[in-house]
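Only one protein chain is missing from this complex, and each of the others stays in its spot.
Letters A and B name the chains as they come in the text, with residue numbers starting at 1 for each one.
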Amino acid sequence: MASATKTKGSLFGQRQVKILMDLFTYVVLSVVGIIFIMPFAWMVANSFKDIRGIYKYPPDFIPEVWHFENYTEAWTMTHFDAGFLNSAIVAAAVVLGQLFTASLAGYSFARLRYPGRDKIFLLYISLMMVPFTVLLIPLYVQMRYFNWISTLQAVIVPFLFTPWGTFMMRQFMVTIPRELEDAARIDGCGFFRTYWLIILPLTKPALATLAIFTFVNTWNSFQWPLIVLGKPKVKTLPLLLASFQNQSGMRTPWHLIMAAATFVVIPVLIAFVVGQKYYVRGIVTSGIKGGG
Amino acid sequence: MAAAIKARRDGGSLWATKLREFRRAFMGLRREESIAGYMFLLPNLVGFIVFMLFPIMFAFYIMLTDWSLAKPPEFIGLKNFDTMVNDRLFWKSLVNSFYYTFVAVPTGIFIAFWLALALNRKMRGIIFFRTVYFLPQITLTVAAATIWRWIYQPEIGMINHVLDWFGIDGPKWIHDTKWAMPSVIIMSNWQGIGFAMLILLAGLQGIPEEYYEAASIDGASGWQRMRYVTLPMLSPAIFFVVVTSLIGAFQAFDQFFVLTQGGPADATTPLTLYIFNNAFKFFKMGYGAALAAVLFVIILVITIIQWQLARRWVIGFDEDE
Partner (left out) sequence: MIRKLVLLATVLGLVSFGFAASAQDMTDWTCGTVDGDMSAAITITGWEGPGEVDKFLLAFDEFFGEYYPNVEQILNTGVAWTDYWTTLPAQLAGGAEIDMAWMHDTRNDTFAANGWALNLDSYLEACPIPGWPEKFVASQVDAFNFQGSQYAIPYDLAPGGLYINLDLFEAAGLEPPNEHTSFEEFTELANALTQDTDGDGETDIWGISNLASVGRGAGGAYWIIKSFGGELFNEENTASMMDSPETIAALQWLADLLWDSGAHPTADSIAATGFTTEFLFANGNVAMHYALNDAASRMWELVGDSFNWTVVPTPTGPAGRYNFIGGSAFSIPASAAHPDLSYELIRYTLANPDHLCRTAAMGAALVSQSDFHDCAAPDDAPYADAYHDVFSVIGARDGVHPAYHPKYLEWETSVWVSNMDLLWTGEERDAAVVVQRAHEQTNELLGG
């Protein structure tokens, strides 16, 4: 197999080519990566400064004195433990809900044949196009009608359904070789069993992607929770984080905000790295002839 | 009279076709599949009807009114759309939205594509690099905007500092009406590329290894493998990224809000920011909703065009039905 890919007359063997390519990739990724990592690193660096260090101009990248106590101070200043719990409940519920509804609908759009399918699909996509600004107030009215103001339902239930995620799941499911499904169907699997046993395991990277996106968006979600979650005990992390701020011109403890922002990010980072586990190519396609 | 009969007949025949279609769908082999199809959609559909239908219908009503939020909306028909014609800020923000979208999206996807290819390689520490490119997504927006303002600072900022090494006198970036939009585009691509990269990466991961092996056995070169395996197999993911990025770009708001607040001199006020200002700053919710309707139609038209084009290059379109 190795010899099959080796180009005739090449000076290097496949191994050497791979090493060179890897080296090149590392260099490019590192150089570009610096730009990507900098603001994050700067946020973390600022989280260890005192307020004077933050305002220093031109700024120091590395703090002169490391103020580790910013973290304990930021944690106790607002009730972050309760906020963590609220955020975790909301994120878990929305992620699981979206994975379920989006993968079901995605399968339906990608694989099943029925009248009006593509029109319903386009209608779905169009739901993404309505600017949220004009939906804020009616949705708020609706939440009031359901008596959900200042409850976590208000930030969970309306967001269990996702046109974006459905679209994505559909796009990934159409690339799954049909032969697999047909084989399952011939073996007597119903549609739901086919979806559950064949399709879902094959779309792990896509499910992981959707889970990561939904988690990040829900975890960082700000505008809507701010409007519906009035009571302190139901507030999510971004709301607590924002409550540090004072009117412009007043004293805002930016060093504490940076510290809080840093530990708020940790669960997202963990989710991302865990999600990467599912970015593996081990699709069981033995017995299927390739060729697109 | 004749026209009415014709209309009814046409309508009738349309219904007859639909009915035939349905009857065919719900009989025989396809029946089970059709039922399953609708059942799978059901959880999603119910959610949308409950949580989107009312707000959207409300927004459609509001665009026909004069509503200051506090007093009840007053019905004024299509007057809001009439106002738009002579509203210089509407036209300016419309142009800004197009400018932003059609520069930010192609450049962003192009970079994300190559990044995804690089990050798809089997190498040590690749998860570290993937995380690095994802970090902008999870960096506190205020922190990100602050450092970008610093990067763009004309005298001592990073970009102009580097340009200076090459003897280039850099522009004033966010403080210049001509350079402000490119500044926003660079920052928002920096922030958004991680998402596009991740989706394309997931798409690449989903291409069965066997396809490449088969292509290699057939003696395909690297370019041919890209042309005949990677691109077609990735086309649904690329299509997804293109469609959602365009929608996302027309709806972009945060990056403008934090970096430039729409300035200087409205140079970076897109339609979304103008809608927001009308709704919550000027308390012209009716006009805001009318602007939102325009934005909606623009995005819809562009998406439909892509839909039509997709039949030519994306797999999984119109293969049956």
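In the analysis below, a contact is a pair of C-beta atoms (placed from the backbone, for glycine too) under 8 Å apart; a residue touches a chain by one contact, two chains touch by 3 or more.
Note that the coordinates shown come from a computational prediction; the quantities given were computed from them, not determined experimentally.
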Contact partners of the omitted chain among those displayed are A, B
In the whole complex, of A:Y26, A:F213 or A:W254, the residue touching the missing chain would be A:W254
Full-complex touch with the removed chain, picking from A:F84, A:W148 or A:F244, is A:F244
Out of A:K56, A:H79, A:R178 or A:K277, only one touches the absent chain, namely A:K56
Out of A:Y140, A:W196, A:F263 or A:Y278, the sole contact with the unshown chain comes from A:Y140
Interface residues of subunit B toward the undisplayed chain are 68-71, 89, 142, 145-146, 149-150, 153-157, 172-177, 257, 260-261, 263-266, 276-277, 280-285
Contacts from subunit A to the absent chain lie at residues 51-52, 54-57, 59, 77, 136-137, 140-141, 143-144, 149, 222-223, 226-227, 230-232, 242-254
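What we mean here is this: only the chains that are shown with their structure count from here on.
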Per the C-alpha means, the centres of subunit A and subunit B lie apart by a whole-Å value of 16
The subunit A residues in contact with subunit B across the complex are 1, 4-5, 7, 21-22, 25-26, 28-29, 32-33, 35-40, 42-43, 46, 58-59, 100-102, 104-105, 107-110, 112-115, 117-118, 120, 122, 124-135, 137-139, 141-142, 157-158, 160-161, 163-164, 166-168, 170-172, 174-177, 190-192, 195, 202-203, 205-206, 208-209, 212-213, 216, 220, 241, 257-258, 261, 264-265, 268-269, 272-273, 276, 279-281, 283, 285, 288-292
Subunit B residues touching subunit A in their complex are 18, 21-22, 25, 30, 32-34, 36-38, 40-41, 43-45, 47-48, 51-52, 54-56, 58-59, 62, 69, 115, 118-119, 121, 123, 127, 129-140, 142-144, 147-148, 150, 156, 190, 194-195, 198-199, 201-203, 205-211, 213-217, 219, 221, 228-229, 232-233, 236-237, 239-240, 243-244, 247, 250-251, 272, 275-276, 279-280, 285, 288-289, 292, 295-296, 299-300, 303-304, 307, 315-316, 318, 320-321
